[in-house]
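Here the complex is missing one protein chain, while the rest keep their positions.
Order of writing sets the chain letters: A, B, C and D. Residues in each chain are counted from 1.
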Amino acid sequence: MGSLARYIALRAALIVPSVLILYTIVFVVLRVIPGDPVLAVLGTKSVPPEELERIRERLGLDKPLYQQYIEYLMGVLRLDFGESMVYTGRPVWNDIADRFPATLELAVFGFLASVVLGLASGVAAVKGRGPIRALANFYAVTGYTLFIPWIGLILIYVFAVNPILPFRLPVGGRISPEVGLREVTGLYIVDSIITGNIPALIDVLAHLVLPSVTLGIVLGSAYARLVRSHLREVLASEIVAGYRARGIPEILLLRHALRNTMVPIVTYMGLQFAILLGGAVLTETTFSWPGLGTLLLERIELRDYTAIQGVVIFFAFMIGLVSLVVDVIYALLDPRIRY
Amino acid sequence: MAKQAILARPGGLMVTAGLSIILFYVALAVLAPILAPYGPTEVSVPKELAGRPQPPSPEHPFGTNELGYDVLSRIVWGSRVVVQVVALSAVLSMAVGVPLGLVSGYYGGPVDRVLSLVMDSVYAFPGILLAIAVASVLGPSVGNAAISLMVVYVPTYFRMVRARVLELKARPLMESLWTAGLPDHWIILKHILPNVAPTILVVFGLASADAILTEAGLSFFGLVVVYPEADWGLDLYYGKNWLLSGAWWLTLFPGLAITSFAAGFALLGEGLARMMGEERWS
Amino acid sequence: MHQLLTIEDLKVYYPVYGSIASRILGKPTAYVKAVDGVSLAIGRGEWVSVVGESGSGKTTLAKAIVGLLKPTAGTILFDGIDVARLSRRDWRRRGLRRRIQLVQQDPLESLDPMMPVGEQIREALEANGVARGGEARRKALEALEDVGLTPPEEMYKRRPRQLSGGQRQRVAIARALALEPDLIVADEPVSMIDVSLRASILDLLDKARRRGTSVLMITHDIATAWIYSDRIAVMYLGKIVEEGSSNSVARDPRHPYTAALVTSVPSLASRKPPKWPVEGEVPSGLRIPGGCRFHPRCPLATSECKEREPAETVENGGRRYRCIHPLPPGGVWKPPRRG
Amino acid sequence: MVLKIDGLIIEYRTLRGPLKAVDGVSLAIGRGEWVSVVGESGSGKTTLALSIPRLLPANATIVGGTIEIEGVDVTRLGEDELRRRVRGRLVGVVFQEPGATLDPLRRVGDQIAEALMVHGLASTKEEALRLAGDALEKVGVPRERVSSYPFQLSGGQRQRVAIAAAIALEPKLLVADEPTTALDVVVQSRIMDLLDKLRDDMDLSILLVTHDIALAAERSDRIAVMYAGKLAEEGPAGEIVIGPLHPYTRGLLDATPDLWGERRKPKPIPGSPPDLRNPPSGCRFHPRCPLATSECKEREPPEVRESSGRRAYCFHPLTR
Partner (left out) sequence: FAGQGGEQAAQAPTVVIGVTDSVTELDPATSYDFFTWEVLSNVMAGLVTYDPDTGEIVGDLATGWEAREGGKVWVFTLRPDAKFADGTPCTAQDVVRSIKRVMTIGGDPSWLVTEFVEDVRAIDDYTVEFRLKQPVGYFLAVVATIPYHPVHPNYPDNEPAPDATWGGCGPYKISEFKRGEYIVLEPNPYYYGEKPKNGKVIIKFYESSQALRAALEAGDIDVAWRTLNPADIRDLQDRGYNVKEAPGLFIRYIVVKVDAPPTDRKEVRQALAAAIDRQELADRVFQGTMEPLYSMVPSGLWAHYPAFKDKYGEGANIDLAVQLLRSVGYDENNKLKVELWYTPTHYGDTEAQLAAVIKEQWEATGLIEVTLKSSEWGQYVEQLSQGQFMLSLLGWYPDYLDPDNFLTPFLLSTANTWTGTGYVNPQVDELLQQAMTETDQETRAQLYKQVQEILAEDVPYIPLLQGKLYVVLGPNVVNVEISPLQFLIYSSIEVTG
């Protein structure tokens, strides 16, 4: 396992340049083009101009750009993401720490929903019959073209506004404050379980249903497509021919085939995580989900440079981390992989 | 006969369906002045009704919005924006991504490594966020939206082309071209490019499907055109405000337009991929 | 004898990245010694075949000769030029590309599927300055006709997929011959071709040889090598273990490995020597046994073979081999009994 | 007779129309007998071989004829019965690249044991693994290898394991489709030795598909020569090699270089095999046949039978 540790260290080191690249891109994009966080907050108030200058100075916006670039970077090295430019004195890290659990929860459940949907319809697209197969195929190819805000609204309409089910699902937020959940980790599912708060757990899960299903429907189609094509390939492969020639029942065979299918798909999941985060932004806006995506949108509008940079760096870092984890999972799935 | 043949091939039906959808919307865009029953910002209902959305009716098959604009006409006019942005961004992304991918993949070396790292980093970042960041600093316009999308999709083309070039490079074909004494530029232009072309076509389909959704996301956040210019994403954004008041038509139709247009490209891309991957017994 | 090509102590090692980490870092964990000290000479108009089991380094040798691989050590003198040290640019500048041609195993893979085959011949002519424009086209047509692809105008326009396997290989050979090379290196030129058509392909090479072109053929098929070539070199694990006139090597080998090889060939003949036994498989190029590299499989091996790398023995008539216990003349008919 | 194929016709549906890959082939194999099918590429050898355990691709249909194994007509069996009674049980299969049939993600022992268990030959996992170990030993792989992953084995071991998997259920017939085409002569000869040994040990019948007529001649009892979906000639190996009746067999022999025979350049068969979507009329070999007459173009050739059980389909059979 020593080599695995070495591999992890190496991969972790490789996250650095990609974080740096994204930071640089965002920095350049933000600073080259007009916009000013101070004016964004105070621009239409009768604040005296000297006062504005003073605030700019306090935020370090008067320094040369290269200096701002380097100073922020140095800060990040010390895990200091700076202070928000629009909310005085509030460390960006606090915002990220506040919002991240929400995004993580949505991402995890959206991911689960998409995997379940993707696997089921991917298999149906290969092994199903008649209309089921056609439908699964159609979903696999076009499902991801459902525009998230749109499908989200439709789900809201169908499950919350004019519910077709005997009950109605919540349409916004992560939790009803009335359930009185004591926060420990910020992940409400985890919190409600460790504090043994069953009503809170139910409430939190109910809040998660529509957003994660929305995300799941859209992202699941990408998995369905992958499962479909890889499964077909595996089913046509010598491996399956071998199983079949030994008289292994179809259901067992499908299981083995699926396992072989998952190997290439798992690698794809690392990349999919980015799409998941992207989809999460639209989902977050649609379902008032207080995650990092909405945070980023808010702060872009206000030109909160430090916050935008912080979130982007954090995203880039998370993406790197996830792809690392995926690689490790990959090794567990495939005995051939050596690091 | 030729038509039958394409339908019979794997993915043929998809390609045909996809192309039909795409052509339909392109035709809408080109012929908007002829096809649209009303102007995009024409108050086409009596003034006293112009403050509230009116449901579909024979004169307004898709209803009207709260300013009295005809929804169908706005979808027809709006197709111009999407078609332009997506076409422009595809051209731009290809113009940058394909040559870079070809050269980077073919020559390899440190430039390739750096370029790949940059492209991979951008690729791994959520496209919609990147596009929003770029578009919101550039300001809303068709050209700017196309540039924002370009930033997102250049890495897609680059990676696909590069990967395909690497695949080709590992093939005996490349060795036979080298030993035939062909110069590099010739190999790239006359052999690699044509062999990568089908991949580019597939990527074009799939990336454009994605680009339409990203474009819709941008326009949803008002980053493509300035209202009241007709634009699907923006119309959906404003239309959704009326959903709970019962004016479903303001949400349904623009959303359908977005999804069906994107689905057209998805069908095209996937169909092409199937056609190419499964030609075994043609 | 004036040699066209003289290879001296050629070594080609492949770096092996045993783990993903080593690949990322670009630090090989080991080297495969695919070609490990090969010396070989080919005279003008001579046909030499290299035979050996899979993985013995035959293809690697061929690629090094045509300049597709940079040798680790050793020299390759082609008509007095050491091509082992030339850059890809120099190969073209010095006109060597025209003079040394490669014919590969799989014609479908070595031709561009998107380009009419005639064009592929023509571009080679133009790139090497043999002919241009209409002249090049005319020559390409001629080349097609020469290999029996008629009518040439019709064949010129076809794409590889519109040709049968045998026809494709003819195109590949036509392209090589059109350049009027001094040396053709053919790596298993007929192994993908149906038995019924092999002879016609080999005859094309034979015709070229009779016009003065030297041929180096790589093959598994020792019977074919025996029939067509002047000399045969037997490779085992990166070394030439035996070399000599084709009749002597194929019918009266000195090296036990050669003996095993020739006695394993299926034959219709009524009189065929009994099979020489060998143990196990070819070891991987990563772990080449010490001493005589064949000793773990050799029925005649003694402790000496384990310890000492056999020197080259040269017989009269240029026959050479590396073996401590060579077979006596006719020894192939008396295989040892394994105890 | 372990296997009795009668008048078998197999068609593939393709985009450019139906393709008869096997057209009226009859063939029988006795217990412990080794029959080789030879022929050029595309002559229908694989199709014929895989039709026996009914493992043909989905676009293939058995249009006519019967395939009886141990008296069971497999053309009449449903999927489920085929799986339970035929595949693996009556017929074992070795594919072209035997090693590639192993699941890279599972231990080889588990893969063999699984088959033993689903066919009820072992009731516990331990027993199944023990039997799997036995099978490995039969093919000359140490039994400890049951707990290895395929990638931990050498190429030769993988091939042997694949063969072990094919014979683990002790089938009556082993169908091997060019199992050694990609291999060197040394390895090939050892695999053939292994098959020979298994035949003796288990009283196994073998159907070997190969395009190397010399290999077929060396190893098998009888040879069936196929051309364009039809049987050209069939009979005892020795007789066919020494004195073929069909001009096509002659052509194949002449095109094959022989290291221990005469040192002469092999002779190619002119032309190339026909497109099976619209095969030549009459005798399918006539466009390439040096002896063809107008008769050959017009009518299907008759069967020529010799007392040794040898048969050929030709208007102008060769004489010794």
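Going forward, a contact is a pair of C-beta atoms (placed from the backbone, for glycine too) under 8 Å apart; a residue touches a chain by one contact, two chains touch by 3 or more.
A quick note: this is a predicted structure, and the numbers were derived from the prediction, not measured.
Q: So which of B:13, B:35 or B:50 would be touching the chain we can't see?
A: Hidden-chain contact among the options goes to B:50.
Q: Quick one: which of B:172, B:198 or B:228 touches the chain that's been left out?
A: Checking each option in B:172, B:198 or B:228, the one touching the absent chain turns out to be B:228.
Q: Which candidate, B:20, B:57 or B:241, sits in contact with the chain we can't see?
A: B:241
Q: Extract the touching residues of subunit B with respect to the undisplayed chain.
A: 41, 43, 50-52, 66-67, 136-137, 139-140, 222-223, 226-229, 234, 237-238, 240-246
Q: Could you please point out the subunit A residues that touch the chain left off the display?
A: Within subunit A, the residues that touch the unshown chain are 33-37, 39-49, 51, 54-55, 58, 87-90, 94-95, 98-99, 102, 156, 160-161, 168, 170-178, 183, 284-290, 294-295, 300-303.
Note that in this section only the chains that are shown with their structure count from here on.
Q: Round to the nearest whole Å and give the separation of the Cα centres of subunit A and subunit C.
A: Centre-to-centre distance between subunit A and subunit C: 54 Å.
Q: Which subunit D residues touch at least two other chains?
A: none
Q: If you look only at subunit D, which of its residues touch subunit C in the complex?
A: Subunit D residues touching subunit C: 40-41, 154-156, 183-189, 211-215, 217-219, 241, 251-253, 255-261, 263-269, 272-273.
Q: Touching subunit D in the complex: which residues of subunit A?
A: For this pair, the touching residues of subunit A are 237-239, 241-250, 252, 256, 259-260, 263, 333-336.
Q: Touching subunit C in the complex: which residues of subunit B?
A: Residues 171-173, 175-183, 186, 190-191, 194-195, 197.
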